[in-house]
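Working notes for the structure below.
A single protein chain has been omitted; all remaining protein chains appear in their positions.
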Amino acid sequence: MLKVGLLGAGRIGQVHARTIAAHPRSELHSISDINGEAAGTLAVAHGAEVRSTDEILADSAIDAVLIATSTDTHSDLIEAAVRAGKAVLCEKPVDLSLERARACRGVVQESGKPVMIGFNRRFDPNFAKLKAAFEAGEIGKGELLSITSFDPAPPPVSYIKVSGGLFRDMTIHDFDMACWIMGGAPESVSATGSSIVDPAIGEAGDVDTAVIVMRYADGRLVVIKNSRRAAYGYDQRVELLGSEGLLSARNVLEHTVEKLSAEGALTAKPEHFFLERYARAYVAEWNAFVEAILDGAPIPVSLEDGINALAVADAATRAAQSGGAVVVQGA
Amino acid sequence: MLKVGLLGAGRIGQVHARTIAAHPRSELHSISDINGEAAGTLAVAHGAEVRSTDEILADSAIDAVLIATSTDTHSDLIEAAVRAGKAVLCEKPVDLSLERARACRGVVQESGKPVMIGFNRRFDPNFAKLKAAFEAGEIGKGELLSITSFDPAPPPVSYIKVSGGLFRDMTIHDFDMACWIMGGAPESVSATGSSIVDPAIGEAGDVDTAVIVMRYADGRLVVIKNSRRAAYGYDQRVELLGSEGLLSARNVLEHTVEKLSAEGALTAKPEHFFLERYARAYVAEWNAFVEAILDGAPIPVSLEDGINALAVADAATRAAQSGGAVVVQGA
Amino acid sequence: MLKVGLLGAGRIGQVHARTIAAHPRSELHSISDINGEAAGTLAVAHGAEVRSTDEILADSAIDAVLIATSTDTHSDLIEAAVRAGKAVLCEKPVDLSLERARACRGVVQESGKPVMIGFNRRFDPNFAKLKAAFEAGEIGKGELLSITSFDPAPPPVSYIKVSGGLFRDMTIHDFDMACWIMGGAPESVSATGSSIVDPAIGEAGDVDTAVIVMRYADGRLVVIKNSRRAAYGYDQRVELLGSEGLLSARNVLEHTVEKLSAEGALTAKPEHFFLERYARAYVAEWNAFVEAILDGAPIPVSLEDGINALAVADAATRAAQSGGAVVVQGA
Partner (left out) sequence: MLKVGLLGAGRIGQVHARTIAAHPRSELHSISDINGEAAGTLAVAHGAEVRSTDEILADSAIDAVLIATSTDTHSDLIEAAVRAGKAVLCEKPVDLSLERARACRGVVQESGKPVMIGFNRRFDPNFAKLKAAFEAGEIGKGELLSITSFDPAPPPVSYIKVSGGLFRDMTIHDFDMACWIMGGAPESVSATGSSIVDPAIGEAGDVDTAVIVMRYADGRLVVIKNSRRAAYGYDQRVELLGSEGLLSARNVLEHTVEKLSAEGALTAKPEHFFLERYARAYVAEWNAFVEAILDGAPIPVSLEDGINALAVADAATRAAQSGGAVVVQGA
């Protein structure tokens, strides 16, 4: 039984709390949050205790921590946790600063403790199926990967300002997806963006719509399309052209009912947002972490993976500014 | 918190045990089964006690029982349970004998205790969505309902022999679905069957492939297609033609990945069998029962409903033998 | 070059005129119609002559006639044409009277001239593909065939009164489709109908909504669903369950555009009615006739086939009245 401390009781922390509590091999031991009321409510719901982060890290009964706090605390908490001997599952991204993330890696390596980064989409059964089919050789050699990733609606501009920008905040999921499927980081990246959804996002120095193109040394290509707004909800598709065919993972729809009328055939929208779409992925992600820690299985998403995605996001940010392709500095 | 005794620890009892234990407002108190080992294993998995059925019924701490035993015990156990003051959720069918089921109803009515029948498909979110859209008037008046219901593979002939026949054993789900969507039992039913999948089923006096047609007094029609075997798995579709359009609930597929190759476009099979396909339905069914008992919400599938479906099954059985339409004797 | 006389310049005659004129190996020589103006307009459009039916039959320069007149003239015209030495393509049905159709067969056999019946759906590329896949063994043995066949809107009651009833007028296409796919006529048929779309159809002694079930001697089953009205247009689907899988031919849609919005995903309706849906089928049908006559290829839809379908329609008409299964008298 893995005893777990949860750092952060916000929206995503609540998802993790439920998952940790429901897993037969993990126990939600305690919860910390700067908002004591949020921590308290969540603790009551799952029979856990409210503690400070320091208390959680100091408690030798706790085996692992799940870091679901704001991004600017991730590196510090990872370091503190591994120094306290905890296994760590940390939400993405590792950090907004590539340099800081690399420093964090040094501390983690010294500690020898396992750290996993929460790229939840790898655990979506459809994307996992696509990758498995690809690796089984079903479409030959991969040549051109396309990722469509649109959110239902942009976050508040106040969030945009501290987000690190579209590429580090939103596209980072797609960068990880690309690196995971294609096997490692690309050689170079170019990016084109605009703030066509909301000019205020542009005024805040960010973009809300973007196309990112990645090129591997052997000529393989990746294209990622992002928008902060899709009127129909959450659009999450992956498509891989190979030498012998094409694999695509389509959206997961809300239901299977079709209505045929004089207007045409109406079917369901995609599941609305990440909490719905990736509900099963969060469960599978946690299960993978538990098995890695308790059974010694490999960590499926390493800190290296998190740094790789950040390195690509950094390059993309510079590419969007310069208008030219930028070489990616490996993890 | 609803304290629950589970009668029956077989395949479907195991599904219910998990659901009861996971529900925040119910507790799996104890389990009985003629196979003590099955009961024991299940009890350990969920922290419940092993008891005899009599002990469970006699224990005033237990509020409700879920009857998941073999069909021939259903009526007796329903009667014993309501006499012992328990609320009951009983797996379908109520009984293989319509007369016996009606007698059971008398006992239940006298007891005043709530009894719900486990027609799980009503709780499938897709079928529920179809019915809600229909009732919202989206396709006008319902005229012709079609149900496709194929199992992946026939059960052993030994099971067929005690099953009550295809119509009481398998089609009964579809009869309930039809009565639920169309509002009550039809006026008459005709049925055509054959044992084309397996001659041994024919030798046992049953059919494995059948088409059943139901007619309502106002002319509305229902057609049900059944087969004990679909090489691709479990086929569960509903389609309703109305005066202003058509609603259909398609199969739920195993994943959303498509492979395009020189052979064509390959997508997933339907979810394989009822445990997978109706996993969410079982959870919703149990939740509805809990809310009915704890909050006084109406019982969503009454004993009357169970008797209605059985009355149609009886008529269909006779219709298949006579080759003509048979009038349905109401519940 | 096949020189052709067209008898009948109505809606379907106009379709055939265009096809005959466009075919590189046939020439539309002359056209007759009791409505001289209709014949004249059509003749001008295609550079043909207007003639009386007698003149056409008497003209030895004409090799073949296409009969597209009203149903009650079909048998007489087939007989007159073969006696005049013409090859014949006659629209369905052969006749409303099975006895009359059989008498016609006698005359045709005596003449030795080729007669083809216009069951256009056999030439739809999708249904042809389904049949070819089935015959190639792709789903093993055929067990349960389902045909959905809904028209967009009922014809006027005046037409209904002379139509011979739903089964001879509309379902006859589906009976031919079933016999074509399953290989011959069934042993028995039962039918359930109602006039739920329009009570006036019921007052005229006919039904507008029906389910027909056919049984073959070896236990194979067919179910046909008919409605005179589908608010979304023309619904034409075929689905065949076999021992190793299921083949289905879905509707042909008006276009491939999908609109995703907050309401869901909206795609196209089926092609609206038979002129659109079976446009390619009419061309393929005519080509098959030309090849049969000019090259001695087998007639793909024989007069026997037409009589078979009529025999099933007759049995279905009686079955709907009696409420029981009726044995089909073979062609």
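Every chain is named by a letter (A, B and C) in the order it is written, and numbering of its residues begins at 1.
Assume a contact is a pair of C-beta atoms (placed from the backbone, for glycine too) under 8 Å apart; a residue touches a chain by one contact, two chains touch by 3 or more.
As the structure is a computational prediction, the values presented were derived from the model and not from experiment.
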| item | value |
| --- | --- |
| Selected residue (touches chain absent from view) among C:L42, C:L130 or C:L310 | C:L130 |
| Residue of A:A22, A:A231, A:A262 or A:A297 touching the missing chain in the full complex | A:A231 |
| Residues belonging to chain C that touch the chain removed from view | 22, 125-126, 129-130, 133, 138-139, 244-252, 255-262 |
| On chain B, residues whose C-beta touches the chain left out of the figure | 230-233, 253, 260-269 |
| Chain A residues that touch the omitted chain in the full complex | 139-140, 143-144, 146, 148, 150, 188, 190, 192, 194-197, 209-211, 213, 215, 218-221, 223, 225, 227, 229-232, 235, 241-246, 322-325 |
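The criterion applied here is as follows: only the chains that are shown with their structure count from here on.
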| item | value |
| --- | --- |
| Superposing rotation of chain B relative to chain C, computed on C-alpha atoms, to nearest 5° | 180 |
| Centroid-based (C-alpha) most distant chain relative to chain C | A |
| Central chain (by mean CA position) | B |
| Chain centre separation (chain A, chain C; CA means) in Å | 58 |
| Separation of mean Cα positions, chain B and chain A [Å, integer] | 40 |
| Sequence positions of chain B contacting 2 or more other chains | 139, 244-246 |
